[in-house]
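My structure is below; once you've seen it, I'll send some questions.
Left out: one protein chain. Kept in place: all the others.
Take a look at subunit A:
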Amino acid sequence: MKICVTAKESGIDAQVEERFGRAPYFVFIDEETGDAATVLNTGAGGAGGVGIKSAQIMVDNGAKVVITGQVGGNANSALSAAGIAVYTYRAGGSVKDAVAAYQAGTLQRIL
């Protein structure tokens, strides 16, 4: 299964970004293979609709789980319509830490 973590930089050592739509990067991690791929959020600086554009990136990259700080209303609708689960991570660690916390089952699901 693919997990996406919103991040401030690319790669799994990057700090987690708490904003979803305006996250600079999305790090996609394949749970089975352990592969990580970073996608630049080209819409991060946009004036509006950034949450939906980001949700589209989740759909296009086949993420089933998103780990981020918070998700706005419209992105919320898009993610839930797409059947993508959202977990909140606010411990201020790296992408790797967030994935470990998710796998340990300690993250709170918000969607």
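One rule holds in what follows: a residue touches a chain if its C-beta (ideal position, glycine included) is under 8 Å from a C-beta of that chain, and two chains touch if they have at least 3 such contacts; residues count from 1.
By definition in this document, contacts and distances are computed from a predicted model.
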Hidden chain of the complex, named as in its UniProt record, picked from "Zn-ribbon domain-containing OB-fold protein", "P-loop NTPase", "Pyruvate ferredoxin oxidoreductase beta subunit" or "Aspartyl/glutamyl-tRNA(Asn/Gln) amidotransferase subunit C": "P-loop NTPase"
From A:40, A:81 or A:100, residue that would touch the chain that is not displayed: A:81
Contact with the hidden chain (one of A:12, A:59 or A:110): A:59
Positions on subunit A contacted by the hidden chain, ascending: 43, 46-53, 55-56, 59-60, 74, 77-78, 81-82
